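Let me begin by presenting the structure, written as structure tokens, before commenting on it.
Just one protein chain is left out here, and the rest sit where they should.
Let's turn to chain A:
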């Protein structure tokens, strides 16, 4: 019971309420591998994200984090169980969803402004209006001078900013992020995390942020899901009661932050070790 006083409250899992922004209810997903075998990627997976909540998912590599996000987008369908977004079962890619990828998913043949305007243009917004909004968003992520540049002319951090603008311009109610900052250096990453929290607090979207970096998860989240080594299922859920607004550069020296991170790390460590020893066996 000491946990509560340390602001990392371990939550018990219950069936998701009907009005949750994202509700993954007892989902199992199996892939058919090319040689015809079945491979369980995630099993008995339950997860709820309330409206406006920032949830982080941590777990060892290959435990099914990306798979979980793809269930929410509808790019993958559960083998059993069901997934609901904004109360509706997922049948197609919802217009409410935004997704920031780990790898560069910008279109290299389009300039920054054409990249950012892509979403509205795809969705049928008139050209002039789409470009006005794109200009706005580019300015908000601090790239106003780079509208005409192509992605290969930008640094990694700047490309991530473009990716954020490209996603946020659609004003997604649900924001999914798959290890978006893992390829960035430390300073850039901290700056991007602040930027993200800023945008999020304005837009009030519900976020699922996947990372393998526990400190990043604790620093950003309202709620942290720890997954087991694959086939992934939820091992434990923690509520993070650090006050907002949070400043990323300082929070890692906060006493409360350090305690929370320690508690969750105790939980995560054995899964990481398990994941690694398995990875060695199977050669992944």
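Note that in this section contacts are C-beta pairs under 8 Å (C-beta built on N, C-alpha and C of every residue); 3 or more make two chains touch, one makes a residue touch a chain; residues count from 1.
As a convention for this text, contacts and distances are computed from a predicted model.
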item	value
Undisplayed chain, where the name is taken from the UniProt record, one of "ABC transporter permease", "Diguanylate cyclase", "Tryptophan synthase beta chain" or "Xanthine dehydrogenase family protein subunit M"	"ABC transporter permease"
Contact partner of the left-out chain, one of A:68, A:170, A:190 or A:228	A:170
Which residue of A:56, A:118, A:207 or A:272 touches the chain not shown here	A:118
Chain not shown: contacting residue from A:8, A:24, A:71 or A:97	A:97
Omitted-chain contact residue, chosen from A:10, A:110 or A:135	A:110
For chain A, residues in touch with the removed chain	73, 75, 93, 95, 97-99, 101, 103-111, 118-119, 122-123, 150, 152-153, 166-167, 170
